[in-house]
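For reference, the structure discussed in these notes is given below.
Every protein chain but one is kept in place in this view of the complex.
Think of it as A, B and C in the order they're written, each chain with its own count starting at 1.
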Amino acid sequence: MSTQTAPLRITVWGENRHEKTDQIVQELYPEGMHTTIAEGIEEHLETNAVVRTVTFDDDEHGLTDDVLAETDVLTWWGHRAHKEVSDDVVDRVQQHVLSGMGLLVLHSGHFSKIFKRLMGTTCSLRWRNEDDRELVWTVDPAHPIVRGVSNPIDIPQQEMYGEFFDIPTPDETVFISSYSGGEVFRSGLTFKRGRGRIFYFSPGDQAYPVYHHPDVRRVLANACEWAANSGERALPALQRTLPV
Amino acid sequence: MSTQTAPLRITVWGENRHEKTDQIVQELYPEGMHTTIAEGIEEHLETNAVVRTVTFDDDEHGLTDDVLAETDVLTWWGHRAHKEVSDDVVDRVQQHVLSGMGLLVLHSGHFSKIFKRLMGTTCSLRWRNEDDRELVWTVDPAHPIVRGVSNPIDIPQQEMYGEFFDIPTPDETVFISSYSGGEVFRSGLTFKRGRGRIFYFSPGDQAYPVYHHPDVRRVLANACEWAANSGERALPALQRTLPV
Amino acid sequence: MSTQTAPLRITVWGENRHEKTDQIVQELYPEGMHTTIAEGIEEHLETNAVVRTVTFDDDEHGLTDDVLAETDVLTWWGHRAHKEVSDDVVDRVQQHVLSGMGLLVLHSGHFSKIFKRLMGTTCSLRWRNEDDRELVWTVDPAHPIVRGVSNPIDIPQQEMYGEFFDIPTPDETVFISSYSGGEVFRSGLTFKRGRGRIFYFSPGDQAYPVYHHPDVRRVLANACEWAANSGERALPALQRTLPV
Partner (left out) sequence: MSTQTAPLRITVWGENRHEKTDQIVQELYPEGMHTTIAEGIEEHLETNAVVRTVTFDDDEHGLTDDVLAETDVLTWWGHRAHKEVSDDVVDRVQQHVLSGMGLLVLHSGHFSKIFKRLMGTTCSLRWRNEDDRELVWTVDPAHPIVRGVSNPIDIPQQEMYGEFFDIPTPDETVFISSYSGGEVFRSGLTFKRGRGRIFYFSPGDQAYPVYHHPDVRRVLANACEWAANSGERALPALQRTLPV
């Protein structure tokens, strides 16, 4: 009846470039944004899990086939080095997502190669960086990703990301944000691709302490649990068949 | 090759109650809100059309079976008298929508019997009436309803309608609004029900001159063209069949 | 970190009318279809649960406010007595679904008052009862409802339910069926309404042993786990608010 579940295996990928040169980022994230993100997820998970971090400068960006095969959910934060990410690694991550690995794409990751590859669109948006207050409203109150999260999430200072966000129609719109400047943004979105589940979440800029915000950390943990797929891990394939 | 199309037949339904008692509404809409709405639609339609108005106080609320059978698109504004609307008329309107009549539900019409009937949910929302500025952002730039409409639509004074809006997942989210107070709202939404197309559009309160706003009028006209269904007009029915 | 979860509370509602008069139904389901459905769910659940049955002839059809308040997921099989179901009970079930109770609507339940109320459409379809073989194909292989289920599910004899099925666009299409006669049907569908999750599953007629089929039983158990909502149980309500 009841089952002992294997621990959830989460890999937090960090670009880790701003951290090397920008003083403000170093002060906010002294051990790197990926470390703060990983700690936030660990802190709020309700299931047993193993969380590790890898970064751009690791061999193959830390995303070998072995690492991905042992990852239930990958989180992706990148910004400055999108174009330098190896196409081979992007191919590999895409194959694993379509095979059933969960993926969380964070903030400026909207312009990462892997997100554009999975969406098929430009993923462009409106932006402005002027210390806006962002309010993140729940529009799907029964979604597991919003469990225990304030409504709205109140983020005192953030970069503004606004519509039109050029993405396919999401499978689910979980959060919509407003900004002091009056813009709106679909800020928490789910997409299924192949056997994989993807969650895009926009709050989180390197120049603001967003990944220290308890509600943001809670969303990330909830989203990891949601994105993990307990079913078969296999790439959908062309199948020549006999009549049934 | 080319076809001469019959004129679009639009019926604007107005509750016409505030207009009888509230001075501010009388000043904004001296001939009734329905008249202003009808004029706005006529002014911006790009196809040949006949627009008429009917109101709550007409016999059977003006919505006899004959009137509905000769209506391609019905628009619905109500507020104070939702509960007084006859259930028989609601049944009849629902049958016509499911048979292929288009329906525009406006502003406080979110709580009308017909909208709740078609949605199956409470259609409740968050609200506040404090002269907020509303900005209506386009999130589906290729949708025919946004053709020629400013982005954002800037409405200087409006009642605030905010999330969570308790509706089924819309087929399309065309507009999302922000308010001075920081709230957000899915303000332009499409739904298919049976053979009918429904558009909900939230801007438009009796106490503000919203239906004189050129962009709002343009949206209503575009939505009438979008909601008209040139196909067969028939209620989906149980069908006992032979093997094919 | 880890949490002890309260057992899932499942209530199986059965109309229990065919069982009283039709010999073939009595032979297939000697203790009533509801008993077989309940046993099938219990047998395949992977979480701790309490499953009870109630029927049409129980006081208030067995669905008092107390029973519903203590139900995480309700399953509904009805056919002959749809019109006799009390409107008060239907109101009550709707309120509980919108508040977060899960609902499984089975087979001929497509024409139940509660399903039509939640959908807003006629819920009509094409049908033929001629011992068709039904093949139930998975079209969403990563959905938790298909876990451990054969693809296709092969049902040797079934009533045919075919398109057009007059329902709103489902949130997710999990299964699509074909029949010997060549028809197709969207046979496994999810809908969110308010805080509640709804699953419609068409296989299952009183005159065939469908609820003894191991794959069908597995689907029902998976769907109960999917439909249970661990979040807050509350009806979405109109909310007058202050600025944020």
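The rule we apply is simple: contacts are C-beta pairs under 8 Å (C-beta built on N, C-alpha and C of every residue); 3 or more make two chains touch, one makes a residue touch a chain.
Remember, it's a predicted structure, so these values are computed and weren't measured experimentally.
S.K.: Please identify which residue in B:H34, B:R117 or B:R197 touches the non-displayed chain.
M.R.: Considering all chains, including the one not shown, the answer is B:R197.
S.K.: Among the options B:T47, B:S86 or B:N129, which residue touches the chain absent from this view?
M.R.: Only one listed residue reaches the unshown chain, and that is B:T47.
S.K.: So which bits of chain B touch the chain we can't see?
M.R.: 1-3, 45-48, 100, 135, 140-142, 144, 146-147, 152, 154, 171-172, 192, 194-197, 229-232, 236, 244
S.K.: Applying the definition given at the start, please give the residues of chain A touching the unseen chain.
M.R.: Within chain A, the residues touching the omitted chain are 94, 98, 117-122, 124-128, 130, 162, 164, 166, 168-169, 171, 180-183, 191-194, 235-244.
S.K.: Need a quick check: the contact residues on chain C for the chain that isn't drawn.
M.R.: Residues 133, 135, 137-139, 141, 151-152, 162-165, 169, 172-173, 176-180, 182-184, 186 of chain C touch the chain absent from view.
Everything below uses one rule, namely that only the chains that are shown with their structure count from here on.
S.K.: By how many degrees does chain A turn when fitted onto chain B using C-alpha atoms, rounded in steps of 5?
M.R.: 180
S.K.: Need the CA-centroid distance for the pair chain A / chain C, whole Å please.
M.R.: 34
S.K.: Just how far, in Å, is the C-alpha centre of chain B from the one of chain A?
M.R.: 37
S.K.: Identify all positions of chain C at which a residue touches two or more other chains, and write them in rising order.
M.R.: 171, 192, 194, 236, 244
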